[in-house]
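A single protein chain has been removed from this complex, and every other one stays in its place.
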Amino acid sequence: MKARVHVTLKNGVLDPQGKAIGHALHGMGFAQVGEVRQGKFIELDLAETDKAKAKAQVEEMCKKLLANTVIENYAIELV
Amino acid sequence: MKARVHVTLKNGVLDPQGKAIGHALHGMGFAQVGEVRQGKFIELDLAETDKAKAKAQVEEMCKKLLANTVIENYAIELV
Amino acid sequence: MTKQYPNDLMGLSHEEYDMAVGIMGRTPNHLELGIFSVMWSEHCSYKSSKKWLKTLPTKAPWVICGPGENAGVIDIGDGQAAIFKMESHNHPSFIEPYQGAATGVGGILRDVFTMGARPVANMNALRFGSPDHPKTRHLVAGVVRGIGGYGNCVGVPTVGGEVNFHPSYNGNILVNAMTVGVARTDKIFYSAAAGIGNSVVYVGSKTGRDGIHGATMASAEFTDDSEEKRPTVQVGDPFTEKLLIEACLELMETDVIVAIQDMGAAGLTSSSFEMASKGGMGIELELDRVPMRETGMTPYELMLSESQERMLMILKPGEEHVAEAIFRKWELDFAIIGRLTDTGRMVLKWNGEVAGDLPIDPLALAAPEYDRPWVPTPPPAPLGDVPAPKDYAAALKTLMSCPDVASRRWIWEQYDHLVMNDTMQRPGGDAAVVRVADMKKALAITTDCTPRYCYADPVQGGRQAVAETWRNLNSVGARPLAITDNMNFGNPQRPEIMGQFVGCIQGMAEACRALDYPVVSGNVSLYNETNGKGILPTPAIGGVGLLDDLDHMATVALKRAGDVLILIGAVENHHGGHLGQSLYLREVLGREEGPPPPVVLAAERRDGDFVREQIRAGRVDTCHDLSDGGLAIAVAEMALGGNLGATIQVPADTPAHAWLFGEDQGRYLLAVPEQAEAAILIDARKADVPAIVIGTVGGNDLTATGYYTISLPELRHAHEDWLPAYMAAPR
Partner (left out) sequence: MTTAVIVFPGSNRDRDMCLALERATGQKPLRIWHQDTALPKADLLVLPGGFSYGDYLRCGAMAAHSPIMREVKAAAARGVPVLAVCNGFQIATEAGLLPGALITNSGLKFICRNVSLRVETSNSRFTRGYNAGQVVSYPVAHNDGNYVVNADTLKRLEDQDRVAFRYSDDAGVVTPETNLNGSTANIAGVLNEARNVLGMMPHPENATDPQLGRPDGGPLFAAMLEAMA
């Protein structure tokens, strides 16, 4: 089983990378771009075949390591 | 309109971050984790309302800025 | 009878293919042909340059190991050695600036720690295209980030370098990285394999399909479709490199290594062949034991991969477990992948079957060597009339803010230049000074080359590049000891390019001899051409010197109001100054003309020795050599460095613009307390060293009486603002 995890900055936390991308895009003439936010996208191969168990494990990985819940949210997808 | 862009390393390109994450997860006892790959996830607000046009624009942004097409692939979703 | 050649000769010429068949006594298979191809690539075999490189002086009593090993080794006293080398990563950096530059740093670090040295300093010599070229900004940003990204992470300070911009580099930037390390003279490790039956051990990262045929790419010209050759780009992993440094140095404290070699260009192939050839041994490799990152890898891919952060070692029999424990502790791969034999052959096995079998010496030593045709570069046309500027202050500001002189702060602030706590002189001076840990002494390090001089007159340019590094080391008070070089040129199959190469080497050799300043390591990068247009000839020189006593060190910053400015060294014809190929000519008048300033080696030696001895005697603590832009720029840099003004007097019988902006060689500017002035001038006269007082230190302005007065803040803006503003502009 594969898990796809999206880690994004919480609303209200300033995103220097996203801001810089937006700025650069404007500079390049993409005037129609509004806010830009950058996050992480992590794909994991899992030996686990039970979806519920896999989900629980990845949830734990997110809380413990993959996301810093002080400033980040995460979302898990299993495929 | 919102665009969601996933930027991932091409197959075969070394992913030191993914490797280190996998290693750390093992160290923390998540033995069932196989390969880990880390990519970027970028969300953009667009003024454009025409889907085809928006797609073409984001495509261009990816090529020019968001992805390093020498070593990365990108995928665009419009929502 | 017409001969049949395979469709893909992998970059070998027909003649080279015939030689390969002759050596094998049969048709080489795909794997074997790939090995011939990389081993005989320009990058690995030096086939066009070898003949000329041999003419460089490489010996001195303090040279422990000259060219031929992974890096050069010199004695720095107290049982310690400095180990250093410079290497190019030009082509990869053009294709992918971040990773290209990063892996360039990683590669040169490995060359140095593989010999037993702890890396203590990194340098970088960079050449970019015109600032107006659409790619330049992106390339500068990526290269600088890449160098910082790698060097900062491994924790080796990046303490200096040089940067030029010129349209000739539009399609071929140069990224030359240098590492200096310190080792104990009784703990230096070499690469010659020894001991039949000894284990061949692989450590570091796993092997992937990175950069296959990178070495041959570095040996080919760019054409417009080069950007398609993308998969050959390698990705660096500085974290693993840091672990590899610590693990190797820890292992080197034990007594189990027979030989060690990093896997650089052409990866496992060149490292195994070199180790075997140097030791006169054979090797049998079981390629299926190589740690692999991907599934389905073939022997061909394993032998040619340029995956980074890998080393090959020969260990003492029965001691493998010692090494294994250390590498496991550092969480690195460790695998015994073969053993040494007495057959003189490289036998490559794959799951028990022989996949390739090649003779080692014929392949490694009989690599083709070419005496390529060359024509000397015609002497430049004499320089016509050079008008004075209408506005001297404006001319000075133009020079201080031009791309080749403007402050590089934007670059070096992205480099951790302080880690290790031994950086005695940060970037911005003449040479970086890095203390030898726990000692009163320090290494001085600089890189220099003036490509526009080399283009106009390769012999003078070659001399100048070496002499400028020598001066920069003297200027801080260090004894210059030896150099490493990085020869960056165009296509050697063109006789005029080969002529540039030959000329530069000749000039370098002359300077090295005159200054007792041998070459101990180096690197050659040819085919820096796009669509038939070559770069300016660029023999980048990295110089290393020793400061015996840190209490006697000079810096460029003015220190005391009231100091007297003394100019050391002669000006052409005792008046005026040399404006051919000067920055004044190019930046203010838009002309690139004339002969470059000549380097008079006897005077160079005499005057440089004098300056250094004055500093070492504790009489002088403020010194700057004169280079790009001449005297006016040197004074300005010293004033900005100390945030203290100065006033200079232009001699009456002299064209002021030539005196202020002329680039006559072999000169230094000292700032000394008034009471020291007389003694220094007397000593100079005794030593036949030209020395004149040209002004005094003080105030908040920079003045050349009768020509300009500029406030320091205005000057600082001119100098500091260009690069950040350029980099901040939208791409």
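In this document, chain identifiers A, B and C correspond to the written order of the chains, with residue numbering beginning at 1 in each.
Keep this in mind: contacts are C-beta pairs under 8 Å (C-beta built on N, C-alpha and C of every residue); 3 or more make two chains touch, one makes a residue touch a chain.
Remember, predicted model here, so these are calculated numbers, not experimental data.
Undergrad: So which shown chains sit in contact with the chain we cannot see?
TA: Its contacts among the visible chains are A, B, C.
Undergrad: Just to verify: which one of B:8, B:38 or B:57 makes contact with the chain not shown?
TA: Going through B:8, B:38 or B:57 one by one, B:38 is the residue touching the chain not shown.
Undergrad: Of the listed residues C:417, C:479 or C:605, which contacts the missing chain in the full complex?
TA: C:417
Undergrad: Among A:14, A:31, A:52 or A:79, which one touches the chain that has been omitted from the display?
TA: A:14
Undergrad: Mind pulling the chain B residues that touch the left-out chain?
TA: Looking at chain B, the ones touching the missing chain are residues 16-17, 20-21, 24, 27-28, 38.
Undergrad: Go through chain C and note every residue touching the omitted chain.
TA: Touch with the absent chain occurs at residues 145, 148-149, 152-155, 237-240, 242-243, 330-331, 412-421, 423-424, 435, 550.
Undergrad: Taking the full complex into account, what residues of chain A touch the chain not shown?
TA: Against the missing chain, chain A presents residues 12-14, 16-17, 20, 40, 64-66, 68, 70-71.
As a convention for this text, only the chains that are shown with their structure count from here on.
Undergrad: Rounded to the nearest whole Å, what is the centre-to-centre distance of chain B and chain C, using the mean of the C-alpha atoms as each centre?
TA: Going by mean C-alpha positions, chain B sits 36 Å from chain C.
Undergrad: Go ahead and note the Å separation of the Cα centroids belonging to chain A and chain B.
TA: 10
Undergrad: Report, in whole Å, the distance between the mean C-alpha point of chain A and the mean C-alpha point of chain C.
TA: So the centre of chain A lies 41 Å away from the centre of chain C.
Undergrad: Scan chain A for residues touching two or more other chains and write them down.
TA: 24, 28
Undergrad: Which residues of chain B touch chain C once you look at their complex with the stated criterion?
TA: It comes out as residues 9-10, 12-16, 19-20, 23, 68-71.
Undergrad: Residues of chain B touching chain A in their complex?
TA: Those in contact with chain A are residues 6-8, 18, 21-22, 24-25, 28, 30, 32-48, 57, 60-61, 64-66.
Undergrad: Please output the residues of chain C touching chain A within their complex, sorted ascending.
TA: Residues 730-731 of chain C touch chain A in their complex.
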